[in-house]
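Removed from the display is one protein chain of the complex; every other protein chain stays in position.
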Amino acid sequence: MGKLIDENGIRLDGRRWDEIRPITIEIGVIKNADGSAYIEFGKNKIIAAVYGPREAHPKHLALPDKAIVRCRYHMAPFSTEERKSPQPSRREIEISLVLRRAMESAIFLEEYPRSIIDVFVEVLQSDGGSRCASITAVSAALADSGISMRDLVVGCAVGKIDGQIVLDLSDYEDKEGEGDMPVAYMPNLDKIVLLQFDGIFSEEEFKKAIDLAILGNKKVYEILKKALIEKYFSMVDEK
Amino acid sequence: MVLVRTKVLPGDLLHDSYQGQPPPHTYKLGNKLFSLKVGLVEIEGKEVKLIPLAGPYIPRVNDFVIGKIIDFDAFSWDVDINSIYTAHLPAQDVFGRDFSPQTHSLTSQFKVGDILAAKIVSYDRTKDPVLTVRDHGLGKIINGEPVKLSPSKIPRLIGKKGSMAKIIESKTKTKLIIGQNGIIIVQGPSEGIVLAAKAIRLIEEKAHVPSLTNMINDLLTKESG
Partner (left out) sequence: MSIKKSPIIENLRKTQMIELLSKEKRLDGRSLIDFRPIIIKVGVIQKSNGSAEVSIGNTKVVAGVKVETGSPFPDTPDQGLLVVNAEFLPFSSALIEPGPPDEDAIEVSRVVDRGIRESQMIDLNALVIETGKLVYCVFVDISILNMDGNIFDAAFLSAVSALLTTTFERKTVKGDGNIEVQKCKLPTRCIPISISSITIGDSILIDPTEEEESVQDSRLTLTFNDEGYLCAGQKGGSMGISREQLFKIVELSKAKAEELRVLVKKVIENAQI
């Protein structure tokens, strides 16, 4: 047997191949923002907040027929094992870009012409799968702000460790394993909106990984739904 | 047909064969109708109505709004109406047809930071909203305190035929000027203002609790002694 999965099929942190780490989501944590959410996903601790839609400054950024989305993914200097310089790294800039693209496919941009939607993500503590945790938090923050969205977006990674496809890699599994594949997904529309991967996957493994990622995303979706309902409907009597 | 009222989240399927244009806060994919918001949906036969629980104020012509002057140039004021877009109040609307930037000073009427009640005269997706103050009950507001409420919850504050607003006004001895854009001016004695603001905060938190009217009544009766 390998070093990351034992003979009973148990991973180093006690999970089986198809289990995700514990997740908690809290909505509305930043008072000043139009929408916000805090997610703990394994050891990840991430705040996402949304301002807008608001007037685009500078004005030439604005589009006549739809809103534009700006995204900043940033890690606090104390979020990593070694102190991270406060300046944005190339990795942070790329994640900002893929998060933005994923959200653009969900937000009903045509409803807010000539405006800008600012999405800010701050990683207070990082762990494996921080971009997937971030996208879930961003989608929670957008729903909280009341910006029109075609669907919620959730994220969950899959990967390959000890030759096996497993769900939701931890930091250590990501570093020591053979492949990592972050996937973000719109569950009602059944569309993948973020996909990146590195590592070696056979065609069969790839298909298995995607199916497992979708399964994981559906689990995250249930948790996100619960958090939104908790926040908005905890007192509503349904008739 | 029975009225079905359910909570919905963005992406939830509302109807699997909906005919016609999608109602506000929903969209169609083929004949399927989906929600765009966190809200409550009422489905009665083929009628679908979605009441969002959050979201920005989208201006509509003839809406009564409360705004704040944030800037001005020689010909108009810029007014923050708590929306995506800044509204404009043309100087002509205030000074009349013979307005001339040489003879009239805009600051003689409205200064930055002033609050005004206005009506939206024009707005579409390509142009910012334009306001007027030339009607009864419009113009500068010189006393009271501004309080914010999510624009989607304004109907709850007003209540059926204004019932909720009336309860708050009579129990706190205040007057409420309610803008559709989520800004309310509370006028009256300062203890009354504090209490009315408390009631508005309660509506913000519990807007969709059916027993809200009773809760407001309890709060106001208890606190006003």
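The letters A and B name the chains in turn, as written, and every chain counts its residues from 1.
Here is the rule we go by: contacts are C-beta pairs under 8 Å (C-beta built on N, C-alpha and C of every residue); 3 or more make two chains touch, one makes a residue touch a chain.
Computed from a predicted structure; not experimentally measured.
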item: Among the chains presented, those that the missing one touches; value: A, B
item: Identified contact with the non-displayed chain, of A:3, A:16, A:83 or A:207; value: A:83
item: Of B:21, B:102 or B:143, the one touching the omitted chain in the full complex; value: B:143
item: Hidden partner interface residues of subunit B, rising order; value: 68, 70, 80, 111-115, 141-146, 185, 194
item: Subunit A residues that touch the omitted chain in the full complex; value: 30-33, 36, 43, 45, 47, 49, 51, 54, 72, 74, 76-83, 86, 118, 120, 122, 124-126
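Going forward, only the chains that are shown with their structure count from here on.
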item: Whole-Å gap between the CA centroids of subunit A and subunit B; value: 33
item: Residues on subunit B engaged by subunit A in the complex (per definition of touch); value: 5-7, 9-13, 25, 27, 29, 34, 36-38, 40, 52-56, 84-86, 125-126, 150, 152, 206, 208-210
item: Complex contacts: residues of subunit A adjacent to subunit B; value: 34-35, 52-55, 64, 106, 108, 111-115, 143-152, 186-189, 225, 228-229, 232-233, 235-239
